[in-house]
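One protein chain omitted, others in place.
Naming follows writing order (A and B), and every chain is counted from residue 1.
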Amino acid sequence: MGLLKWALKKSIWVYHVALSPCNNCDIEVLDVLTPRHDVERFGIKLVGSPRHADALLVSGVVNRHVLPRFVELYHQTAKPCVVLAIGSCALSTTIFEPGYNTMGPLDKILKEIDPNAIIAYVPGCPPKPEAIILGAVKALSAL
Amino acid sequence: MNLSKAVSLNELRRTYGDRIDKCEEVSANRAYVYLSPAVLPKVARFLHKEHNGRLATVTGVDTRDGIELLYHFLHPQEHLFITLKTRLDKPSPEIESLASLFPAAIWIERELYDLLGVTFTGHPDLRRLVLPDSWPEGVHPLRRDFKGLSES
Partner (left out) sequence: MKRTIIPLGPFHPLLEEAEFFELTVEGEKVVDIDLHVGYVHRGIEKLSETKTFDQVPFLVERICGICSTSHPLAYVQAVEDLAGIKVPERALYIRTIVAELERVHSHLLWVGLAGHFIGYDTLFNWVWKYREPVLDVFENLCGNRNHYGMMKVGGVRRDFSKDDFPFVHQVMDQTIAATEMLTGAVMDDPVLHARTKGVGVLTKEDAIGYATLGPVVRASGIPDDIRTDDPYAAYDRVDWKVVTYEGGDVFAKAAVRLLELVESAKIVKTCMDRLPDGPIATEVRSIPAGEGIGHAEAPRGEVFHYVRSNGKNTPERHKIRAPSYVNIPSFKATCIGEDIADAALISAAVDPCYCCAERMAVVASNGDRLGKGDDLVRMSREKSRRLKDELGQRTPLDKLGDSLKG
């Protein structure tokens, strides 16, 4: 396990999962790739498939339609993986709580399908790119 | 803009005068015209074809007296919104579809069908639009009596 953790710490491949976001968090995630923040210099890379991912960057509230698809996606993701909940919507149901399509906070739902899920929280609406990078780096060092 | 100069509104009153239940000029650029469900599609056609009205959207409201539909037409040259209002009886609210008049009506009507349970006769593809596949049929969240889905 020590070697695996060391391998993960070298560089982190992330897969972006947008549940039902307003897209602000998603745009700030993209921002971290652009020249001002340039997160690739930290070895953080966005990949096109959850099967290659060390971390899932999740934004948006869990709603009825995305829930089964998210569960399937989580099962497909290689383990161990860190789920980085980006933004208020992923942290809790926030202002959408009484909504008829809202299913509940992400961490509660995730712990029901995997009690050992590793979840990191990056608060903000949206979190600034610096916060997202800090969140990713902290999650790395927590592994 | 003074509404007395609004050609679209004046022509509407002249052509459909006796079939308009009420016409309210609320401000310099907002007018509300009350019609029966049978007349509304004809007036909608008139505003769009004869007076370049663009249908911004249709609002549906569940009220004590039935489902109210508001068709909001913007007349850009006159800086004016003419909203056509009608009321449909529950439990089976129904009105003729405008989809044959312009394709823009297709999604507007599907959403009202989905969230309020209004049937648009003659719609080419009346099916669910925004609610998830797992949502039960016949349950319309914008109805007053909707109290949430029980998760059992």
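The working rule: a residue touches a chain if its C-beta (ideal position, glycine included) is under 8 Å from a C-beta of that chain, and two chains touch if they have at least 3 such contacts.
Computed from a predicted model, the values in this text were never measured in an experiment.
Novice: Which candidate, A:Gly60, A:Pro105 or A:Gly135, sits in contact with the chain we can't see?
Specialist: Residue touching the chain left out of view: A:Gly60.
Novice: Per the definition of touch given earlier, which of A:Leu30, A:Ala78, A:Ile113 or A:Leu134 contacts the omitted chain?
Specialist: A:Leu30
Novice: Of the listed residues B:Leu84, B:Ile106 or B:Leu126, which contacts the missing chain in the full complex?
Specialist: B:Ile106
Novice: Tell me which residue among B:Lys5, B:Arg19 or B:His79 touches the hidden chain in the full complex.
Specialist: Checking the options B:Lys5, B:Arg19 or B:His79, the one contacting the hidden chain is B:His79.
Novice: Need a quick check: the contact residues on chain B for the chain that isn't drawn.
Specialist: With respect to the unshown chain, the touching residues of chain B are 27, 29-30, 32, 54-57, 59-61, 70, 72, 74, 76, 79-81, 83, 102-104, 106-107, 115, 128-133, 141-142.
Novice: Can you list where chain A touches the absent chain?
Specialist: Contact residues on chain A toward the absent chain are 15-18, 20-28, 30-31, 34-36, 46, 48, 60-61, 63, 65-66, 69, 73, 95-96, 98-102, 125-126, 128.
In the analysis below, only the chains that are shown with their structure count from here on.
Novice: With centres defined as the mean C-alpha position, give me the chain A-chain B separation in Å.
Specialist: The mean C-alpha positions of chain A and chain B differ by 41 Å.
Novice: List the residues on chain A that touch chain B in their complex, please.
Specialist: 63-65, 100-101
Novice: For chain B, which residues count as touching chain A in their complex?
Specialist: 131-135, 141, 146, 148-149
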